[in-house]
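A single protein chain has been omitted; all remaining protein chains appear in their positions.
The letters A, B and C name the chains in turn, as written, and every chain counts its residues from 1.
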Amino acid sequence: MSEKFVYADHAATTAVTDTALAAMLPHFTRDYGNPSSLYRFAQEGKTHLEEARAQVAACLNAKPEEVYFTSGGTEADNWALRGVAELMALKGKKTGHIITTAIEHHAILHTAQWLEKQGYEVTYLPVDGDGLVDPANLEQAIRPDTILISVMAANNEIGTIQPIAEIGAIARAHKVLFHTDAVQAVGHIPVDVEAWNVDLLSLSGHKFGGPKGIGALYMKKPLRLPALIQGGGQEKGRRSGTENVPGAVGMAAALKEAVDHLAQESARLAALRDKLIAGLSALPYTRLTGHPVKRLPGTASFVFEGVEGEALLLHLDAKGICASSGSACSSASLDPSHVLLSIGLPHAIAHGSLRLSLGAENTEEDVDYILKEVPAVVAYLREMSPVWDKEAQKPTWEL
Amino acid sequence: MSEKFVYADHAATTAVTDTALAAMLPHFTRDYGNPSSLYRFAQEGKTHLEEARAQVAACLNAKPEEVYFTSGGTEADNWALRGVAELMALKGKKTGHIITTAIEHHAILHTAQWLEKQGYEVTYLPVDGDGLVDPANLEQAIRPDTILISVMAANNEIGTIQPIAEIGAIARAHKVLFHTDAVQAVGHIPVDVEAWNVDLLSLSGHKFGGPKGIGALYMKKPLRLPALIQGGGQEKGRRSGTENVPGAVGMAAALKEAVDHLAQESARLAALRDKLIAGLSALPYTRLTGHPVKRLPGTASFVFEGVEGEALLLHLDAKGICASSGSACSSASLDPSHVLLSIGLPHAIAHGSLRLSLGAENTEEDVDYILKEVPAVVAYLREMSPVWDKEAQKPTWEL
Amino acid sequence: MLYSDKVMDHFEHPRNVGEIENADGVGQVGNPKCGDIMKMYLKIDGDVITDVKFKTFGCGSAIATSSMATEMIKGKTIAEAMTLTNAAVAEALDGLPAHKMHCSVLAEEAIKAALADYYQKKGEPVPESLKLPCDCEEGHCCSSCG
Partner (left out) sequence: MLYSDKVMDHFEHPRNVGEIENADGVGQVGNPKCGDIMKMYLKIDGDVITDVKFKTFGCGSAIATSSMATEMIKGKTIAEAMTLTNAAVAEALDGLPAHKMHCSVLAEEAIKAALADYYQKKGEPVPESLKLPCDCEEGHCCSSCG
């Protein structure tokens, strides 16, 4: 492997920060009591758990009692959708209509599809070429039986940030519950559940320097979804299971750290990102994917015609660059990304995607290195591609 | 607080062992890649995840591909019950009958009650005075529409170990799926999914020296339950969400350690436990709860007439002894434990319960200390109890 | 922490534990089924409560509220004791967890029951305000006793 190592896949996961790890460590071996136990030793863990809840809440402009810990963003997404459906069923509405978008993470899409099988109707809103949902379009989709709107705050593949506050206002005006999958947004852009008018919001610890296996669902008071996971009655009976205290404490510490440095760090990352964008979109038959401006500070994403994404990633890996193509979790899939197809890219081109997502430890030097290596690999792969016309230096296809 | 500190609540949770922590640590800050990512850096984490799966499987006499990681025992329990119901529904059986016991953990009981609301019928088998299920009784309860039998391997409050292999044989003979909640058993008594004839088994990392927030569901091949948590397709599409690599690795290391030392350690603990049982059941108007022999090696549990459990625990806490009464998670509840009522204790007596659960760091000295302090606190509380006749040294009630 | 320092102090060092022989009023409320029983003994001189003792079978807050309630009425007039509310007891303890508030209700009722007994023993009519709102029946725990 290369001497050089540039981790540019922070949207897939991040290292646990030193602050977060330091917060967690005592809870593994010293302060390990079960927060539901009565004795002081365990109540100390409980106190730290509640401090963590308050910290997370503060970072979202929420109240501590509105934050429920989960095992991650996926569980929070599943819970939000199934929970709203079950809540409405308990109120007598056994079916109903849900509005979401075509570019959601699979945690939302697969749950929505599951609900369709249970008799719910789901509208998957289209997005424009930059990946933006049209709020007017969304408003038109609202029906009398719409029970939920779920629109992600920021997309994991192309980084586009949705007009969540605008959508929240529409949802509120129509008295429809509004969920946002903010897994890619929290810790990276300012998040304010009040200003956004969201009822439900999902987040995941390992996307902003916290540990894997912990996340949270924000639920606006007095909304209380039925539990997806039932048992001993933890999390006020809404999410049972012995509390993952180290996880919660680590996530909270990382989030506080991220939010405390957000303005400064996001400006720094956006500058690096824009350098990447400028450098790589200058390559021939290359396009930036996602909105040029309304995008996550660390995420630069592209498609290169005539190049296949996996081959690109493997060559970059050999150069010590960690990046992704489409979303990490669907790497075993043969189909091109649903997100890239939704923004209107032809299949053939959607296969040639690259996502570079920068984080705390990335430097300008890393960016320069990427800007040197990516064009070389792209040129090399085009060279061996039967769909690239070497003479004309353009793809053989007409799209 | 007292100088002395005796943690005797290992059934509630345990400290993470040094081995487990050492296995986890690299995955927080160094080897933190997302196992679904393509590059070598992340594939190393994937390798460790699969090693952890193989280790857990080996400890259960299962195949690696039969082990699915979850966020804990509670999720595994919920998934097992709801998953079987959903699987059968997909096969056309929209309702059906489930057999479980009256003394299950709430993770099972509340899920079973939820399924009752969805139209399923549930039989809650009674237990005898020692907390044992009668296999003949269970066999009689099987109906043509029985879709699942779920019987816990060992009870969390009274430590009674069920005849799981016998029940498994009955389930197999009747071709009914069989789940066991083995959260208290795994790492503490020998567990063998083949010998037990179980199709599904739940376990939880923090009950045997692993971290909180990780567990597993064993699913016998070729059984494949539909996912409870859907999304990016991790765990072969059965349990989505970015994998908690440090959690899985820590749990596996702790389990291997526990199983490697099981024979030796369980003999040591059983001796300490029996000393506790001998010492405390000698107190007047005091009973051992659970089976005298078929019980978890570390768990000693009692009821003291005329004494209320919480007051007992708080006084023990002041003496530096961590113990529990009923199950930890229902500590906020006012009702006496459903387990103690199920073994036939009157309500008044069921309120006076104490569970002492020993673990790795407990010594004979700890036991002697407990044997000194518990009788003193019991005597003190009886002294101030309006239901204790000081002269006669017996309760005022006739039960 | 589950309980305030005040609660823990009164739990660990309960004031006025015990019985009063030949008490002027004795009241017992609660039900062993529900896990909380309080018994209050009053010594009354004229209209002043000169001594008060309790015995309690119950959780930490049951013991702490018994202790605090006895402190709050000791040396007070009957009229003052009759105005003691469960909220005042809970407040004096710097609060109780929500699911433990019933214990303070129990303490208020134990005092009322003892005062009612005092009137009965004297052969005087029991004031309306001392009648308990609810009687624990077999088989369920009413809000005031568990």
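What we mean here is this: a residue touches a chain if its C-beta (ideal position, glycine included) is under 8 Å from a C-beta of that chain, and two chains touch if they have at least 3 such contacts.
Only a predicted model underlies this, so the values are computations on that prediction, with no experimental measurement involved.
**Q** Need the list of shown chains touched by the one chain that isn't shown.
**A** Per the contact definition above, the missing chain touches A, B.
**Q** Given that one chain is not shown, which residue among A:Ala169, A:Leu283, A:Ala348 or A:Ala379 touches it?
**A** Looking across A:Ala169, A:Leu283, A:Ala348 or A:Ala379, the contact with the absent chain belongs to A:Ala348.
**Q** Please pick, from A:Glu166, A:Asp192, A:Glu308 or A:Asp368, the residue that touches the omitted chain in the full complex.
**A** Residue touching the absent chain, from the options given: A:Glu308.
**Q** With respect to the chain omitted from the figure, which of A:Ala58, A:Ala89 or A:Ala318 is a touching residue?
**A** Considering the complete complex, A:Ala318 is the one touching the chain left out.
**Q** So that we can see where the missing chain sits, which residues of chain B does it touch?
**A** Residues of chain B in touch with the missing chain: 38, 40, 43, 47.
**Q** On chain A, where is the contact patch with the chain that was removed from view?
**A** Its contact residues with the unshown chain are 306-311, 314-315, 318, 332-336, 346-348, 351, 384-388, 397.
In this section, only the chains that are shown with their structure count from here on.
**Q** At what distance in angstrom does the C-alpha mean of chain C lie from that of chain B?
**A** Their C-alpha centroids are separated by 39 Å.
**Q** Taking each chain's centre as its mean C-alpha position, how far apart are chain A and chain C in Å?
**A** Once rounded, the distance between the two centres reads 55 Å.
**Q** Give the residues of chain B that touch two or more other chains, as numbers and ranges in rising order.
**A** 310, 314, 332-333
**Q** Find every residue in chain C that makes contact with two or more other chains and list them.
**A** Touching at least two other chains: none.
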